[in-house]
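Next up is a structure, given as structure tokens.
Then we have chain A:
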Amino acid sequence: MSSADSTEIEKSEDSSPVYEFEKSLSDSISKKFSNVEIAYVKQNRIRVNVKKEEIIDVASFIRDELHFDHAESVSGVDYPKDKQIEVVYHLGSYTDPLLSKQILALATRTQREDNPHPGNDSSKLPSLCDVFPSVSFHERECFEMLGVYFDGNPDNRRLLLPEDWADIPPLRKDFAIKGR
Partner candidate 1 sequence: MSVIAPKFRLSYLIKGITDNLFWIIVLMTLLGIPAAMIVLIYIDFPVIDGEIWNPFRVFDAMTHPERALPLVKNFMQTDLFKVVAFPGFGFAALIAAAVIFVERKMLAKLQLRVGPFYCGKVEGILQLMADGLKLISKEIIIPAKADKPLFWAAPVLFAATAAAFVALIPVAPGWVVADIDLGLLAVFAVIGFFPIITILAGWSSNSKFPFIGGIRALFQMVSFEIPLILSLLGIVMLTGTLNLVEIVESQVNFPWIIFMPIGAIVFFICILAELERIPFDLPEAESEIVAGWLTEFSGMMYGLVQLGSYLKLYAFAALFVVLFLGGWNGPWVYPIEPMAEIITDGIVLMPDALVIKDIPGLPLFSQEMINGTIWFVLKTVGVIFFILLPRGVFPRVRIDLLLKIGWYKLIVLAFVNIFIALALVYGGIIGPGGIL
Partner candidate 2 sequence: MSQKLPPGLQLEKVDDRIMTLNVGPQHPGSGHMRIILKIDGDYIVHCDPDPGYVHRGEEKMAEYRNYITNIPHLERPVIHDSCNILYPYCLGVEELLGLEVPERAKYLRVIAAELNRCVYTEYWLGIYGIFLGHSTMFMWPVGDRELLIDLLDKMTGARVTHAYFVPGGVRNDVPPNFEDVCLRQVNYFEKRLKEYADIFYDNPILISRTKGTGVLSREDAIKLGTTGSVLRASGVDFDIRKKEPYDVYEELDFQTNVLKEGDSYARSKIPWLDMLESCRIIRDALQKMPKSGSVRIKLKPKPKGGDTEVYHRVESGRGSLGMYIVSNNKPEPYRLKISVPSFRNLIAMPHLLKGELLGNLPPVYWSLNYWPVEADR
């Protein structure tokens, strides 16, 4: 473990713009899946954009082969211009000491509807709950905040918002705060 750490430090001391270890991780993903787009490779940070049909396969590959074992956060980002909602899973690893610095952002996009009916419209994504059990509450939050329904999540209920919330999901860009 200590040797792994020291190699990490050496690498970061290189201060070369190419981060080899991160690059090797992203290369192994893009080698396996041709449709996957590597958005950026920065120091300790990788971002991977995938199609929503492929996300479970990619996530399983990341878990089994690359040893990322938990999700740090699940963030939904609304892009009204593209008519899409992006969901970003930030994955990290506790078990593999080589990966303890790394955060892998796994992003996917789904369709956005102007008149949302959360749960009953086309804004749907396959849930990663079976791959990473740690995403369960994050996906619940994402569902109520952006209206993205996660197929396969056993618990797609309200979490933070009040029970009588009747407005559109509040983190969408067209939900305006009063007076702003």
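As a working rule, contacts are C-beta pairs under 8 Å (C-beta built on N, C-alpha and C of every residue); 3 or more make two chains touch, one makes a residue touch a chain; residues count from 1.
Behind the choice of candidates: all candidates are chains of the complex that A comes from, given by their letters.
Computed from a predicted model, the values in this text were never measured in an experiment.
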Candidate from this complex that touches chain A, chosen among 1 or 2: 2
Complex interface listing, chain A residues touching candidate 2: 40, 44-45, 47, 69-73, 75, 77-78, 88, 90, 94-95, 100-101, 103, 105, 132-138, 141, 145, 158-162, 170-171, 175, 177, 180
